[in-house]
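For this view, one protein chain was removed and the others were kept in their places.
Order as written gives the chain letters A, B and C; numbering starts at 1 within each chain.
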Amino acid sequence: MAGGDQQVSPDAFLAMGRGVIASQPFSVLVGAEMHQLSRGSIDLQVPITDKLKQQNGFVHGGVVSYLADNALTFAGGTAMAVPVVTSEFKINYVRPAIGERLIARAKAVHVGNSQAVCTCEIFVVQDGEEKLCALAQGTIARLQGGAAESQ
Amino acid sequence: MAGGDQQVSPDAFLAMGRGVIASQPFSVLVGAEMHQLSRGSIDLQVPITDKLKQQNGFVHGGVVSYLADNALTFAGGTAMAVPVVTSEFKINYVRPAIGERLIARAKAVHVGNSQAVCTCEIFVVQDGEEKLCALAQGTIARLQGGAAESQ
Amino acid sequence: MAGGDQQVSPDAFLAMGRGVIASQPFSVLVGAEMHQLSRGSIDLQVPITDKLKQQNGFVHGGVVSYLADNALTFAGGTAMAVPVVTSEFKINYVRPAIGERLIARAKAVHVGNSQAVCTCEIFVVQDGEEKLCALAQGTIARLQGGAAESQ
Partner (left out) sequence: MAGGDQQVSPDAFLAMGRGVIASQPFSVLVGAEMHQLSRGSIDLQVPITDKLKQQNGFVHGGVVSYLADNALTFAGGTAMAVPVVTSEFKINYVRPAIGERLIARAKAVHVGNSQAVCTCEIFVVQDGEEKLCALAQGTIARLQGGAAESQ
């Protein structure tokens, strides 16, 4: 994703981010909703529906890792304000995701010229209460120009 | 997932694994297909369709991380032959996923009493050729009994 | 390391932690100093000396990863208050370590019955100013009893 214009209003910036989500078919399939977006910070949510579950009735870990991946990338991309790719991330699951909604909050912790290191906390909302569900940390890299680059 | 019976035939073991996939609504949503399963080893694939993509026409990183998560868990769960949960994993993306199909091959590298450490390679098939797309490594933990455990 | 007694005073708890560091020959070799220790939280430091450097005059990454490993383990071990082992961690380096001192601050973010997930920030002090140098996240596991366990 591209980083976006620094001069736009907070509402316009969020609308820009929502436009990116709307243009990602997989995010639409999962049902992702962007609730906040600013330079280096995002709140990305997914209402829990049956189609997102695994055999035990919990949300599938792949949904949680999708959220981590996408939230980290927005945090890093908006922080660097250049086109980026997700280079890598790591996720620890600490609790089964059972409830009404997943909330991923990611932020850029260090922003360099070529990459940003970001962290993400993912909560599950159960009976209106947020509980930590997973923790992620990863690297968002500036997209290298040129067709020769395979990253 | 449960580990499954060690005494069953290879075909029955694969059928058991396919049954687990079929019982995971999110795996059905993504379109996952199990092509091989044995103790500590799996080949899990996803045919690439438009709904799995992001805004650039590549497969969304969240699909790739879903595949890594699920393949690692099957590798660890079948290796330990007990009910397990995915504790954590790390993924490096090395190439945009463009092509016809994703193939995740995971194996258990070390199996202990309480956890297995597994690795996974994810390839994208493009014009019939497999290209490495991502690399993952993670921990699959034996499910602790008792409601007090929040892991 | 064992978790330690919950009833002791803060000073006695810190003294207990310093005793563990003093009993780790590698920590003595590196020159680690414990500046704070409480349940699930630690400040572990290393004064930078020439023997800790690599060929460019920076502190070797291995020193930084040692600090992350040890700080994460103390954070998790004191949080769980049982004997633990470091199961795994991930570290992102964000800045070359140039300066007078390294400071690792780790905390337990989630504590379960069988493991704790901890995060760690590592700073380098340069001309009296702290700068983020690395970021780590990992799992500290309860030590399983019995000789059969190879973890």
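Rule of thumb we're sticking to: a contact is a pair of C-beta atoms (placed from the backbone, for glycine too) under 8 Å apart; a residue touches a chain by one contact, two chains touch by 3 or more.
Treat the numbers as computed from the prediction; the structure is a model and nothing was measured.
Asker: Checking the contacts here: which visible chains does the omitted one touch?
Answerer: A, B, C
Asker: Who touches the missing chain here, C:91, C:108 or C:122?
Answerer: C:91
Asker: Touching the missing chain, which residues of subunit B?
Answerer: Answer for subunit B: residues 90, 92, 94-95, 109-110, 112, 117, 119, 132, 135, 137, 139 touch the chain left out.
Asker: What is the set of subunit C residues that contact the non-displayed chain in the whole complex?
Answerer: 1, 20, 23-30, 50-55, 59-63, 65-70, 73, 85-96, 150-151
Asker: Residues of subunit A in contact with the chain that isn't shown?
Answerer: 87-88, 90, 112-115, 117, 139, 141, 144, 146, 148-151
Everything below uses one rule, namely that only the chains that are shown with their structure count from here on.
Asker: Over half of the interface residue numbers used by both subunit A and subunit C, so same, or under half, so different?
Answerer: Same: when the shared numbers are divided by all numbers used, the fraction is over half.
Asker: I'd like the angle of the rotation relating subunit A and subunit B after CA superposition, in degrees, nearest 5.
Answerer: 180
Asker: Let me have the rounded angstrom distance from the C-alpha centre of subunit B over to the C-alpha centre of subunit C, please.
Answerer: So the centre of subunit B lies 32 Å away from the centre of subunit C.
Asker: Mind pulling the residue numbers of subunit A that touch at least two other chains?
Answerer: 90, 92, 94-95
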